[in-house]
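Report on one structure; see the data block that follows.
Every protein chain of the complex appears in place save one, which is left out.
Our next item is chain A:
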Amino acid sequence: MNKIYLWGIIITAAMLGFTYVSVIGSKGGFNGDIVNMLAVAGAIALVIITVFVVIKYVRQMQVDTADGELADESWDDIGEYKNPIPMGWAIIFLATLVWAMWYFTMGYPVNSYSQIGEYNEDTAAHNAKFEKEYASITGDRLIEMGESVFLAECKVCHGIAADGIDGKAANLNQRIAAKSVKHVIENGSNNMLMGSENPMPDRNGLFNMNTGALITDAEIDAVSAYVANGMNGAGGDVFASTCASCHGETGMGMEYVAPNIASFDTALVTNVLNHGMKGAIGVMPAIDRLNAKQKEAVGAYITSLSK
């Protein structure tokens, strides 16, 4: 018997012995568990196979002689046989080709990560959560939401107290300032407030029905003070005869005709947020990236300020 087989048997016996001592001979042993027995059987098989495969290749190196046909190429005088492709290698190679085709057409395009895709999923999840938790809130919770939106989006111009920061923007604690009423009467208004082109004429189109003449400077001042004062005081007669036909006798406005100028309401605020506005103070941009509920909430908050 070749010495190498002898050494193989010795090493195998030693490893199996070590396995026996460390598993079966230890406290608990197999523990009557089939899994333990299978594991030990596997270990034994591994040891035997490993040892004898190694022996096979070592023997091959010892006794094999070169035969077969050499390839034409010869680099640095190291030749190479023309061997057939090993079957296992060929299978893996072809399988890789198939996988590559799948990955190119399906795997990558369908499953790949996209930042915009993640953004879209995130937005959809957020909107669903918003819909579930906030779509139906009313009352004080709506006003609270409005305040938080106001502090995020509106305070930059209207100020934390919504006072318009010394006339830099509209003071939202009152419905309208006399200066703004005067500006609208003198210049007309076409700020899409009712959602469509529905202009209010300028002073050249505003008739006082009592006098049958165009509105005068004195009447403008009077009615501006009257509206700014919350529909109180002198000037009520001018309002009734000039403005009431569109804005209503109490100034509450009419749907699709004229906005409410007596007090804030949600429809009015939503329209301003959608279309922006240009008035005596300056230009307000449209803040239309708020969703419908947030606009409603801002309307509720602003309405609550002037009560």
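By our rule, a contact is a pair of C-beta atoms (placed from the backbone, for glycine too) under 8 Å apart; a residue touches a chain by one contact, two chains touch by 3 or more; residues count from 1.
Note that in this section contacts and distances are computed from a predicted model.
Novice: When you check the chain that is not on display against UniProt, which of "Tryptophan synthase alpha chain", "Cytochrome-c oxidase, cbb3-type subunit II", "Ni/Fe-hydrogenase 2 integral membrane subunit HybB" or "FAD binding domain-containing protein" does it turn out to be?
Specialist: "Cytochrome-c oxidase, cbb3-type subunit II"
Novice: Considering the complete complex, identify which of A:I215, A:M284 or A:A297 is in touch with the unshown chain.
Specialist: A:M284
Novice: Check the options A:I49, A:V156, A:A213 or A:M254 and report the residue that touches the missing chain.
Specialist: Checking the options A:I49, A:V156, A:A213 or A:M254, the one contacting the hidden chain is A:V156.
Novice: Mind pulling the chain A residues that touch the left-out chain?
Specialist: Residues in contact with the chain left out: 73, 75, 115-116, 118-119, 122-123, 126, 152, 156-157, 159-160, 165, 168-169, 281-287, 289.
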